[in-house]
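What follows is chain A.
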Amino acid sequence: MHGEGSIPLVLTLVLAPFFLGVINRTKAIVGGRTGQPLLQVYFDLFKLLGKGAVYSRTTTWVFRAGPIVGLAAVLLVATLVPFGPFRALVSFDGDLILLAYLLGLGRMSTVLAALDTGSPFEGMGASREVMFSALAEPALLLGLAALARATHVLSLTEMHRLLDASGWANEGLAISLVAVALVVVFLAENSRIPVDDPNTHLELTMVHEVMVLDHGGPDFAYILYGAALKLWILGSLVTGLVVPAGTTVAVVELGVALASMLGLAILVGLIESSMARLRMIRVPQLLVGAVALSSLALVLEFGGL
Partner candidate 1 sequence: MLFAEAAGPHYFVNLTLVLIMLINLALLGSSRLSVCVRLSAAQGILLSVLPLEMPEHDFWSVFVVAAIILLLKGFVFPALLVRTLRTAQVRDEVVPIVSYAASLVVGVAVLCLGFWISSRLTLPHPATSPLVLPLALSTTLVGLFLIVSRKTALMQVIGYLVLENGIYIFGLSLVQDEPFLVEMGILLDIFVAVFVMGIAIFHINREFDHIDVGQLTSLKD
Partner candidate 2 sequence: MLGPALILIPFVSGLLAFWLRADGPRRTLLVATAIAHAGLTLAAWVRYSEHLPGTVPTPGRAWVAIDSTGLLFLTTVSMLFLCCAIYSVGYLKREKHREHVDYEEHLFFSNEPEAVFTGCLLLFLASMTLVCASQHFGLLWVGIEATTLASAPLIYFHRQHRSLEATWKYLLICSVGIALALLGNFLLAVAASNGTKPIAGMVVSELVQNAARLHAPWLKAAFIFLLVGYGTKMGLAPMHTWLPDAHSESPSVVSALLSGALLNCAFVGILRAHQVCVAAGVADFSQELLRGFGLVSMAIAAVFILGQVDFKRMLAYSSVEHMGILALGVGLGGAGAFGAGLHAINHSLSKACLFLVAGNILAAYETKAVKDISGLRRLLPLSGILWLMGFLAITGSPPFGTFLSEFTILKAALDGQHPLVAVYYLAVLAIVFIGMANIVLPMTQGKPRESVARLCPRDSLWATLPPAALCLGVLVAGMYLPPTLSEMLHEVAATMGGK
């Protein structure tokens, strides 16, 4: 445990909904609208927390536990990820595997809750979610493995620290491959376009959204907040990789990190405004492509680049 470790956690907890707000705002502006206020997600969260929840009589405790376990898992993940000049709250050898499996745990709880409702739509969404994440997970793990091989450390914090400008110069090829793969994972895990459209209103084409249709009130707030956290965490993994930690001045580095997160949010907004969701059958191809890139990076690292 480190004192500075609480800073990334706090930043994540506070800024994650804002990140989502930036994406929405970018889309609105590109679409020629004024759009919601930047802080709309916070307002939504407060509103939902103040409401009651309605539970179907066919559901069991699994349905109620789903959002809470999901949020808890993502909160734990938040303690593992460094940000800018700051170490993560918890870091040890192999924490990157814990990261992948905590994400998996959160997903499992959401999926179980969706299946518990017995609704065909939610089952369908669950099956798609599981299939896509089954393909995204190897991409994430192999990519992290490649980075671990490149830096010879097994902890996210150490890895983040070692990936400075000289790391880029030596391992640039592999790192850029991993970065591309992680962007795809980032988009897929967070149900963004081109894998899934968060704004769709048609249950048949939904992936993530359809799974949480039956949740309401505080439960939905947990889910929404969890999703925002996940978006921020994976986003910070990507930016931490692409933007090397180079300077020694902590303030500058923090500024760079925050600015790159803002840039990523705008980039996602632009991607979502400029392209449509892929056809469902093309999505696995995209994800397998990401796996291929990660494996290429890993193989290159082992091949003695």
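The rule is simple: contacts are C-beta pairs under 8 Å (C-beta built on N, C-alpha and C of every residue); 3 or more make two chains touch, one makes a residue touch a chain; residues count from 1.
Basis for inclusion: all candidates are chains of the complex that A comes from, given by their letters.
Values in this document were obtained by computation on a predicted structure and should not be read as measured data.
A.B. asks: Of 1 or 2, which one touches chain A within the complex?
C.D. replies: 1
A.B. asks: Which residues of chain A touch candidate 1 in the complex?
C.D. replies: 166, 169-170, 172-173, 177, 284-285, 287-289, 291-293, 295-296, 299-300, 302-305
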